[in-house]
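Shown next, in structure tokens, is the structure this report addresses.
Shown here: the complex without one of its protein chains, the others still in place.
Coming up: subunit A.
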Amino acid sequence: MPYFGSEETVKELKRALSNPNVQADRLRYKNYITKVIRYMTQGLDVSALFMDMVKASAKVDIVQKKLVYLYMCTYASDKPDLALLAINTFRKDCADPNPMVRGLALRNMCNFRMPGMTEYIEQPIVAGLRDKASYVRRVAVLGCAKMHSLQPNTEIDGIIVNELYALLRDPDPVVVVNCLRALEEILKDEGGVVINKPIAHHLLNRMKDLDSWAQSEVLTFLLRYHPRSDDELFDVLSLLHAFLQSAHAHVAVATLRLFLHLASAHPAVQADALLCTSAPLLATCGAASRELRFTGLCHVQQVMRSQPGLFGTHYKCFFCGYSEPTYIKFRKMEILVELVNDENVALVLEELRSYCTDVSPELAQAAIAAIGRIARTYSEKCLDILTGLLALKQDHITSAVIQTFRDLVWFCPQSTAAVCQTVEACVDSPQDSETLLWLLGEHGEQISSAPYVMEGYIDGLKTELSSAVKMELLTTAVKTFLCRPAETQDMLGRLLHYCIEEESDVCVRDRALLYYRLLQRGVEETRKVVTGPKSDPSMSVLTGRQEEPISQWASTFNTLGLLSGRDLCLQTAVISAADQPSNSTGKELLPDVTLSSPNDTEEEISLSLGPPLSHETFEKMWLDLEILHRQTLGSPRPRTAPDTLQAALQLVKIQTLAFTPGDTVLWKAYIYTRSTGTLILAELLQGDPQAPGSDESLVVSVKQQPVNQHAIRGFASILKSVLQTLNVDSS
């Protein structure tokens, strides 16, 4: 392999290429050229051979020409002076009688990415635009775009633009589409190619002549066109209706996107288009290519956000094949959970049940969680299955089931009794201790064996390593004591004693002391502090299915963002805020702070804390999102201690992630909060030379997911009033 001794290889090739005997033998010569390209692909620097390759380009053999052109395009930017030597050959070829040679030369000449190339290519391009062979015209049209990209800052050449607009009427369909593409690039600064009524209708009439790639591209360009009247709109839609069921999925989906966009005021038309496209979409979900299958599934999922019923009868298409990769199985399960209805619930559950014993623990856990989600609606059947799974006595299954139980009692309290009964049966297998303890603590009065299980934990306390488990145990013991004092008093005493006297972990000791002092104040006081709501059915509104308007997702439909998981990852961050019943009930006692902004009494907004975000998540989201709002707050940063600032913000339910210490000139703070289903991230900045007026006043930049302008305004006013209050205090 050529990775080693590359210099030797290059020298050897150079010798061979300049050998007149080799040059005379057509086949041997070509062989050496092929070798050069092979090394180039593998990553070897063969730019030293440029001179010899230029010579080789003068040969008539067209295959050899193509190879040499590939070489030259790769290295032209490194050797601009030598590349100029090749220009003559190119220009000669541009006048060749064979259109293939003309096109080839023009295309490759335009591919030279080096400064000063424009003067050489301009004349051949202009000639190429008027060539009688469509092949050359295609190349020349894109050549205009290439020429523009070589000198992006120069003035737009009006003559060429006009010529390109004229070529939109070219008989060759590829020339037409290339014109659109070239104009789009050249006119990027002016908002891209203009699609007016004549152009739009011309394109619509040419749709049938285009190949599928061009079709989907033209459909994307048409997104920019707004029909003037409803009559025209329906004319356009009826012209395109046939493409909704194109055999090419990409055309069908591009058409659907255009339909959703154009018919945004006609929900019935949108629904009809979705129905028409459901067949091609389903077909992609069963395509032989995994990647296509995955793409299809992602889009089905998106459509279901607005029309959960659309695929209900086709639920069997989303059963997992056993050889499918895990990421496809995950998607299919997510879809199955969404499309459950009274008719198919039994079969879907049976199918999910069979995944619970899968070899892959991740898949098994996901399947169990999926059953848990279905249990919020069909609790009885699901509880039977989950209870049955406990009998398997496998660690990963049991812990997943217990976690599912925890979420279930939180979201639908009516299942509490059944869950408690089941938990009673499985308490002897402590895999996921924290979750189990939480269940015991919250519902101790319904689980008769709760004190005895806890006793087991307390006896084994010395060997317990995890401090999180110890903290949870303390909470559980106190809660159980409140409802069953007689059985628990003794062991609570032992637990507190151990934790205060012998425990080395400060957090655990502090928690124990806290509870100890709390208990000293009396049982009623303790009850007020420790017990919170046991469940919150209203939360399931956030996580459960709710039909979104189509406009919410239509803009990302058929784009990469949908697949890369970027959007999804943000969504889960927001949703998991509601998903995780917070273990420390203290926070729930605080009522949500409601502030009304001074200038507009109608604007009321409530913020809430939710579970903390990790630094990584925050950073990722901050980088991914756009700044939605920037505002000067009109007050400098408070000269208070950092703790005070943090506490003050916490009071109005704004969480502080990080801030620069002390008196740094460029002072920054990152904060976040949640409000009615959206997550607000913000940066406070003082002293940034780029932001005007930030010397004496703080500038706040807000990002949000999902967007809710109302919430941002509310957030800004709350933030403003807090900072003003702090400044008054400190001065």
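Side notes on the structure shown:
One rule holds in what follows: a contact is a pair of C-beta atoms (placed from the backbone, for glycine too) under 8 Å apart; a residue touches a chain by one contact, two chains touch by 3 or more; residues count from 1.
We take it that contacts and distances are computed from a predicted model.
Per the UniProt record, the absent chain's protein name among "Pre-mRNA-splicing factor 38", "AP-4 complex subunit mu-1-like", "AP-4 complex subunit epsilon" or "Guanine nucleotide-binding protein subunit gamma" is "AP-4 complex subunit mu-1-like".
Contact with the undisplayed chain is limited, among A:Lys14, A:Arg28, A:Lys59 or A:Arg113, to A:Arg113. Considering A:Ala283, A:Cys483 or A:Leu625, the position touching the chain not shown turns out to be A:Ala283 (whole complex). Checked against the full complex, the one of A:Glu7, A:Asp78, A:Asp96 or A:Asp211 touching the unshown chain is A:Asp211. Shown as candidates are A:Phe50, A:Phe259 or A:Phe294; the residue that touches the absent chain is A:Phe294. Interface note for the absent chain: among A:Met100, A:Val194 or A:Val728, the touching residue is A:Met100.
Checked against the full complex, the candidates A:Lys79, A:Lys146 or A:Arg376 give a single residue touching the omitted chain, namely A:Lys146. By the touch definition given at the top, subunit A reaches the unshown chain through residues 34, 37-38, 41-43, 62-63, 66-67, 70, 74, 77, 100, 107, 113, 138-139, 142, 145-146, 149, 174, 177-178, 181, 211-213, 216-217, 220, 245-250, 253-254, 279-280, 283-284, 286, 288-292, 294-295, 314, 316-317, 319-327, 330-331, 347, 350-351, 354, 357, 359-360, 362-363, 388, 391-394, 558-566.
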